[in-house]
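Removed from the display is one protein chain of the complex; every other protein chain stays in position.
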Amino acid sequence: MNFGRLALPVLALALAPLLPGIINRTKAVIGGRDGQPLLQLYYDLAKLVRKGAVYSHTTSWVFRAGPVVGLVSAVAVLAVLPLGGTSAPAGFSGDLIFMAYMLGLMRFFTVIAALDTGSAFEGMGASREVQFSALAEPVLLMALAALSLAARGSGASLGGGLFSLSAIYSHLSISTWMRSGPALLLVAGALWVVFLAENSRIPFDDPNTHLELTMIHEVMVLDHSGPDFAMILYGASLKMWILGALLAGLLVPVRSGNIWIDTGACVFGLFVLAVLTGVVESVMARLRLTRVPQLLVSAGFLSTFALALIIWS
Amino acid sequence: MLIVLFAIGLLFLSGFLALSVGRNGGVANLLGGCGAFSGSLIGLVEAVEILASGRTEQIRWAWSVPYGSFLVRIDALSALFLIPIFILCAVCGLYGYGYMKSFCGCKNLGAYWFFFNGLAASMAMVAVAANGVLFLMSWEIMALCSFFLVTFEHEEGSVQRAGWIYLAATHIGTAFLLVLFLMLGHVAGNGSLDFNAFLGSHGKMGGYADVVFLLAVIGFGSKAGFVPFHIWLPEAHPAAPSPVSAVMSGVMLKTGIYGILRILTFLGPPHLWWGYLLLGIGLVSGILGVLMAIAQHDLKRLLAYHSVENVGIIALGLGLGILGVVWHLPVLAVLGFGGGLLHVINHALFKGLLFMGAGSVQHGAGTRQIDLLGGLIKRMPWTCVTFLIGAVAICGLPPLNGFVSEFLIYMGGFHGVGLARSAAAGAVLIIGLALIGGLAAACFTKAFGVVFLGEPRSPYGADAHEAGLSMRVAMLLLAAGCVGIGLFSPWVVKLMGHAVAESGAIPYEAVQGFLAPASSALLKVAVVSGCFLFVVLVLCLIRAKILSGRTSSSEGTWDCGYFRPTARMQYTASSFAQPVTAMFEAILRTRSHTPSFSDPRGAPVFFPDAALFESHTEDFFLKSVYAPLFMAVKRFALKFRFLQAGRVQFYILYIALTLFVLLIWCLR
Partner (left out) sequence: MNLFTDVVIAVLILTNLRLIASSRISACIYAVACQGVLLGVLPLLVGSSHLMVRACALSGVTVMLKGFFFPWLLLRALKSANVRREMEPLVGYTSSLMIGALLLATAMWFGRQLPLPVPAHSPMVLPLAMFNIMVGLFVIVSRAKAITQVLGYLVMENGIYAFGLAFALSEPSLVELGILLDAFMAVFVMGITIFHISREFDHMDTDRLTALRD
């Protein structure tokens, strides 16, 4: 076990809160404002952890357990998450399923914590969240299946390592892109949609809206405060890091074998991704809620089509 | 073998004893409950031992029934199905002891325990019977016992209706099975309906194999709850007392799966379309089951539809397994059969647990209508925790047991995608499972969130009380099982090797070879999950520590500017499910009754009266397929009503005529 692998989760834990900062800064620059500092989320987290908390009479231990389980689920995913060509510390065959379902566990607890408040608005957010994620999950798994096939073509062993994220990403190189570029582009498109949808970004959800009726994720966590809210914000930024790393590892096929270069390239890719997200948020409006399933199903179409392309050509 | 038979005997005996003291409810309850618990536990010990060792034992006793012999055989496959049967019957015996107390004095508890223990014993008999006649008799006893249990509260009209639907469904299924066994006996040729004789007749099957398989899918599938034969489940499960629904949904459905697997071992090498058929049935059952579940407002009906979904997942696994055998891809076969079989056990645990939770809710709050409940977490803390564990498990989320079996099936799907021949099957499987998983999460956040969280929506929710001790212990036992299989999955998977080998006709060593990578992956899952639980605990402690000195105040829920939200403003189950039901409107055909805000002439009314919105989703197959079909049958049958003259003389004449015609037929 080399030291670099063990450092991956630490890197994620340290840098994840930077992503929302970059997005907000990009939006501010495009909007012609100065904007918040890049490290705003770190300041917020530090302040929230030092605060007390307010709880509703209605809530129970489920409400208090939600943020904890959510955060730890995201941290557990970090154990199997590779960064570019650098393998994860605890990757195993089939860890892509584990990742998808751990994120599912995180969502499950966020949703029931929202329902615990008995608020109509939070119920509404929860209802939308489960609807959209039910469609996003097949997209994610199909995209990963397509990736695993594309990666295998470049000479990965047929043995146990085939379905681990680490094995897939360490075999995704320039030559993979040369061979099945169109399919990988389609997969990237699908993953991009999943990234935006699962992280509640425009065009699926507007994190900065001031109207509770139009929110999805933000409205679910209205009642959390203090350290609980800090855990939720931190967990959300980790989730963004996780899904972003899947996309960045695909789009930045730098596989030099040097752990510093590979990891650095992927982290750089993540930051570029955050900038892109900021650009999207600046130039697009939120979709009508009835159009959201359509976009997700389209993404499913993309990933399935990519899989078919890889299998049959 | 003898121990299992002894356990079956003990179950029957305790049932009779309970019946004989039926007047005295308390004693009958104690006798019956103890009998079910101890009998099942005794049987469980040997079942586990046989599954682990993989040996086969059989006993033959003389029996003077034509074509029949009392031949019982137990092998790894039987043992695998005996384990959930015995576990769930033991726990439901314990649970039932507490649950049935409230019926003491007003109902005959002796009869209840007689049928319950009979059901347990006959299910075990089905799993060990090795003769067609014996199998069918056990099957029939199982059906009848469960029918009487379903109609336990027969005073209610809805229960009677459910009972009739169940009786009709199960007997139509049995009719197919009768033909099936006769056909197998015909092929085997020597007038024996022993399973041993069937086993040797692979070569002679020919075109019969397809027919027999189809008969098995219809006959056993109607018991297992495959769509479109599932219509009796959502009727019978809500009608039955909760421990009975738990046993019926948790293990009685699985006897159908057992039947299909057992028949497969007689048919020799499977055909390609069998695999595709099961895969298709699994996909349709899974998705339709979970969609229908989301649209339900009755907690037990919701769970019943979820059984359809889980049987669908099992069928997906078996279908993949058959495809693997056909294509000589043992890795698909092992992962498919392994995942499917493990899901049989897992589903028994968490579905039993959830039905018990629903029973406690009904017992404590007095209603099963989800929209009338709410806030039960404060009044029923134990039920709430165990129900939550069951809900997380049934959604297939780590670190609980549901994840383990779905993981195996997923792995089969991913392996399948990698090979051109099986790519389509693998892709369909992955998409289907992922969609089912996401929708199941939607369904169970709804069920758990609306029933247990928030504020009570009606007096039912406000006046609820916690379940009794024996019920709580029963639920905790099953919850512990869910966690246990989740955390010790590598060893559980290893234990299943012999059963997988038997169902796929693959050598045991090969099975272990293919299960080894899966179980080493599961070992990592278990380690990460263990760490996960530990870190959750640590973080909870840290959180409690840093909050302990702070001011943390308690207010009303922030409701965006309203002064104080009332319980009626909460999201209900119907509103929570609405986006999903609207999205799949074409399949579900949910009908809603919107209040009208205009007067009869169509002009708008500016101060409307109190309005009510409700929506309901009827089962498409029941309403549009079976109801018209059975009405047509009824109309046809009414034409022969004149035969029913009501005079004994005529009936004797009919009998004589029949005998006479048969005589001519034979002498022809």
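Observations on the structure shown:
To keep things simple, chains are lettered A and B as they appear, and every chain counts its residues starting from 1.
Basically, a contact is a pair of C-beta atoms (placed from the backbone, for glycine too) under 8 Å apart; a residue touches a chain by one contact, two chains touch by 3 or more.
Computed from a predicted structure; not experimentally measured.
Screening A:L186, A:I202, A:V221 or A:L251 against the full complex identifies A:L186 as the residue touching the chain left out.
For subunit B, the residues touching the chain absent from view are 424, 583, 586. For subunit A, the residues in touch with the chain missing from this view are 178-179, 181-183, 185-186, 291, 293-294, 297-298, 300-302, 304-305, 308-309, 312-313.
Note that in this section only the chains that are shown with their structure count from here on.
In whole angstrom, the spacing between the mean C-alpha positions of subunit A and subunit B is 35. Here subunit A touches subunit B in the complex through residues 49, 51-62, 64-65, 68-69, 71-73, 75-76, 79-80, 90, 92-95, 97-98, 100-102, 104-105, 107-108, 111-112, 115-124, 126-128, 130-131, 133-138, 140-142, 145, 148-149, 152, 158-160, 162-163, 212, 222-223, 226-228, 231, 293, 300, 304, 307, 311-312, going by the rule given at the top. Partner subunit A is touched in their complex by these residues of subunit B: 374-375, 377-378, 388, 392, 395-398, 403, 406-407, 410-411, 414, 417-418, 420, 423, 426-427, 430-431, 434-435, 437-439, 441-442, 444-446, 448-450, 452-455, 517-518, 520-521, 524-525, 527-529, 531-532, 535-536, 539-540, 543, 546-547, 550-560, 565, 567, 569-571, 575-580, 583.
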